[in-house]
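Heads up, one of the protein chains got dropped from this complex, but the rest are sitting where they should.
We just call them A and B in the order they show up, numbering each chain from 1.
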Amino acid sequence: MHLKSPEELEQLRTKILEERKAQEGKKGIVLCTGTGCRGAGALEVYEAFKKELGSKSAIDFKSTCCHGFCERGPITVVEPMGTFYQRVTPDDVPHIIAETVQKGQIIEDLLYQDPKTEQKIPTEKDIPFYKKQHRLVFGHNRLIDPTRIEDYVANGGYQALAKALFHLSPDEIIEEVKRAGLRGRGGGGFPAGRKWESCRRAPGDLRYVICNCDEGDPGAYMDRSLMEGNPHRVLEGMIIGAYAIGSREGYVYVRNEYPLAVENVGIAIEQAHKMGFLGQNILGSGFDFDVKISKGGGAFVAGESTALMASIEGYVAEPRAKHIHTVESGLWDKPTNLNNVETWANVPVIIEKGVDWYSKIGTEGSKGTKIFSLVGKINNTGLIEVPMGMTLREIVYDIGGGIPGGKRFKAVQTGGPSGGCIPEEMLDLPVDFDALTKAGSMMGSGGMIVMDESTCMVDVAKYFTHFLKDESCGKCTSCRDGTLRMYEILDAITKGKGKDGDIELLEEIGWATTEASLCALGGTAANPVLSTIRYFRDEYEAHIRDKRCPAGVCPDLITYTIDPEACIACMKCKKECPTKAITGEKKVPHEIIQAKCIKCGTCKEVCPVDAVKVE
Amino acid sequence: MSEKELVKFQIDGLEVEAEKGQMLLPVALEYGFEIPHLCYHEAVSPYGACRLCLVEVTKGGRTKMTTSCNYPVDAGIEVATATENVLRARRMILELLLARAPKSEHIVKMAKAMGIEESRFSVIEEADGCILCGLCERVCREVVGANAITFVSRGDRREVAPPFWDPLACIACGACVYVCPTDCIKMEEHGDERTIVRWKRTLKMQPCQSCGKPFAPQFQLDWIIDRAQLSKDFYELCPVCRKQKK
Partner (left out) sequence: MKSAQLEKILKAHDNQSSNVLAILQDIQATKNYLPRKTLEEVAEKLQIPLAQIYHLATFYRAFSLTPRGRHLVTVCTGTACHVKGAASILNTLERELKVQPGETTGDQEYTLETVNCLGSCALAPLVVIDGHYHGRMLGTRALSLLKGEKDASKKS
């Protein structure tokens, strides 16, 4: 059905809601089949449900994408009670239907159990992971089947677009976004409203808007989950932005490694077209706008705006000089406005709820919420959305549930390879663009990687530097050779070949890489090294002077030994050792021949009594 | 109209004038300011790869370090070509480049001028003197139009090479040899064969109908005749004999 006016949209929405209200109390099952849960087996669970329910079921079965609590996937919610089941397997399916759906009985084993109180918690909102979150942008994921536009409409979708097209002028919309204080969520934190304004004011007839879904930071997958789970929200933001800026053509650039996101946004574009939200004369407003999908080729640097535009044009993703800003001359030398997925997704909320409501959330300099991927050495791995200003401590402990295995927190890395590590003493820092930058890190796109006492910070710096050296486009001497040389030094340090003066040399190279490089990849490449030196200099010194890795990670600096008292001589490690470096027989305590040991860690993995020690 | 607009600005305190939108580096060089540069050549578009031509530019109250080869001048900007930061960056760039091209006279000279006798970094043997400035591929693409070589891969694996290491499109004109700042692309002639050593391109040369000396690769002459739509026997004579004929 092609909607020709906002009135028709409202009529459709009312109709859908009435139909759904008539089925209120109807039993339903919601299963997350986002990429994360798929990895945990959600598709098998999906098939099991489909099979068990059959084709003519009175039970409503909906598959959505990412609910956020990825550690506990596959996630299944049973309506109308809202019972939250986690780590669901295909075997659980018949029981869920027979007991919970049909009889309303809760299956205790499938509930989330709070490790502290040992209480089983039946609904999402009471689970500590969710309690402190403010899921303004992300929350709708669990209500929407991304392949059904009706779900989006039923949940208020495209209301903001109608308001923008018929009740606000383009300049008024830009004012709203400016006053709301929306800052870019991709990492730059640039005020979105100002960007839109500059683009609108740039001379020329043709303008482009771009959605940057090239999420390249390892460990960050917020944009993917938004794109997979609620693509219409992002599209709606883009259409509103295009109207405000005066653009008729847009691109959604999705990285190559996100096939489900590409698929779902493709379906969404098609359905939006059919319904009249894209194309000509949108909702009868006279505004034309269309969007194409452009896929990345596998390059982190393509996330940089000018490199992304080069990629759309059919070239390698090499950044270009920005003396002339892209808002004036970008894609094909035309004025272009590029924003991140999450930035676009915030726009409908701002327009719908209004600036006063929106700007109450967050801090003075950072309004609204931010979605983070909380991963690494943390109990509750997943995607979280919190108001700006919440402290890192609250995030790590209250939402994240602290560090597994009772280990000690060491640092949290924010901002991906462009960011830095924040140590324990700064855990009370609020998540805020400026606060994080001052601490030597940055907000970045939202990756938050938690590290504990068994993480070696020199190894972390080496890891990021290796990544950046690999991903650098290679144009600038300072970035290409800067990351290469920093990597060489870090590698030597982790192999026990560090020299006095290495730290100072790293700082010197890091300075030049930052100052002399063209784009933000090079411009921030030294951050992981410099921030770990800043807060964990003692680890560097231990590696260099004492040839020791305090965290027990760097293979050349650690020794694996078998504790003769703990060893039960079961021969397991001896069997698995790839270099036959373990001696011993049944009832004879095993020993590792150091000369043959390659520090692969296999023996430690297989030992049933944890007799293998690392020093 | 606005392209021909003249603007006044400052370099190291000196008031200078240039067409609006002209690149800063050539303007500064013309005024006699010595800004070291490697990947800039007036025959091709500026690229900003080597980072050696960095200067500090103050515009609208904000100061930024930027490459001067691709910075369009504007009225009222203040350029500083040798601040402490600029020199510090320049030194590190040269030290990094020296490790790629330790035998390049040009780079050794520039490094010495900044007090660098030796690079602290190990030599990258595979670079074989190439500093990845891209002048060769730019001249081949923009000026000659042969598109015989390209940048390959990215990051520290970046290099310049013919596609598939098969120099089929190379016409051995020698333009790349001419522009290379480290002299790492060599051209050799033996008998009636010309070789661009770096691209492993050997072509047989056409002998002059008059004096008999081989003067240009057959492949190159055919290529030019094709593009310029000349008669097939246009290049029967070498340049010297052709001149004499006139």
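Simple rule for what comes next: a residue touches a chain if its C-beta (ideal position, glycine included) is under 8 Å from a C-beta of that chain, and two chains touch if they have at least 3 such contacts.
The model shown is predicted, which means the values in this text are computed figures rather than measured ones.
Using the touch definition up top, pick the residue from A:F138, A:Y208 or A:Y221 that touches the left-out chain.
Touching the chain that is not displayed is residue A:Y221.
Going by the contact rule already stated, which one of A:V88, A:I127, A:V252 or A:V316 would touch the omitted chain in the full complex?
A:V316
Please pick, from A:Q133, A:S373 or A:S441, the residue that touches the omitted chain in the full complex.
Residue touching the absent chain, from the options given: A:S373.
Kindly note down the residues of subunit B that lie in touch with the hidden chain.
Residues of subunit B in contact with the hidden chain: 137, 141, 147-154, 162-164, 169.
Residues of subunit A in contact with the chain that isn't shown?
For subunit A, the residues touching the absent chain are 35-36, 38-40, 70-71, 73, 215-221, 224-225, 256-258, 294-300, 311-317, 373, 375-377, 381-382, 413, 416, 447, 449, 451, 455, 460, 463-464, 467, 471, 473, 576, 578, 600-602, 605-606.
Throughout what follows, only the chains that are shown with their structure count from here on.
In angstrom, rounded to a whole number, how far apart do the mean CA points of subunit A and subunit B lie?
42
Name, in rising order, each residue of subunit A that touches subunit B in their complex.
Of all residues in subunit A, those touching subunit B are 299, 301, 316, 321, 323-324, 469-478, 480-485, 488, 505, 508-509, 511-512, 515-518.
Can you check the complex and tell me which residues of subunit B touch subunit A?
Contact set of subunit B toward subunit A: 47-52, 54, 65-67, 70-72, 85, 88-89, 92-93, 96-97, 99-100, 120-122, 131-132, 151, 153-158.
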